[in-house]
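The other protein chains are all here in position, but one chain of the complex has been omitted.
What follows is subunit A.
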Amino acid sequence: MLLIRCPYCGERPETEFHCGGEAHIARPDTPADISDADWGSFLYTRTNPKGLHAERWLHAHGCGRWFNALRDTVSDAFVTTYEMGTPRPDPISETAKA
């Protein structure tokens, strides 16, 4: 089980959280105007990387708030968490800051 750092509450066990899947997938503003292929890939195509993954998490059994996280899908380690609506941080500069 993972220990996840909620940016609002601190470290809590994984069972308190719900993973909301890949982050930064924007719903097209005008679905009727885009091609079936683009709509299909909005709905179904995912990055599924072996490495860093930006994803949404909900602290369901805690503060009830959503946040974004960068996690390594090989080690499962959380690299950083950040507010929803903010761009994906660059993990290299994060390390440089530290």
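We take it that contacts are C-beta pairs under 8 Å (C-beta built on N, C-alpha and C of every residue); 3 or more make two chains touch, one makes a residue touch a chain; residues count from 1.
In this text, contacts and distances are computed from a predicted model.
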* UniProt protein name for the omitted subunit, picking from "His-Xaa-Ser system radical SAM maturase HxsB", "ABC transporter permease subunit", "Diketogulonate reductase-like aldo/keto reductase" or "Sarcosine oxidase subunit beta"? -> "Sarcosine oxidase subunit beta"
* Structure fact -> Contact residues on subunit A toward the hidden chain run 1-2, 14-15, 18-19, 21-22, 36-37, 40-41, 43-50, 53, 55, 71, 73-76
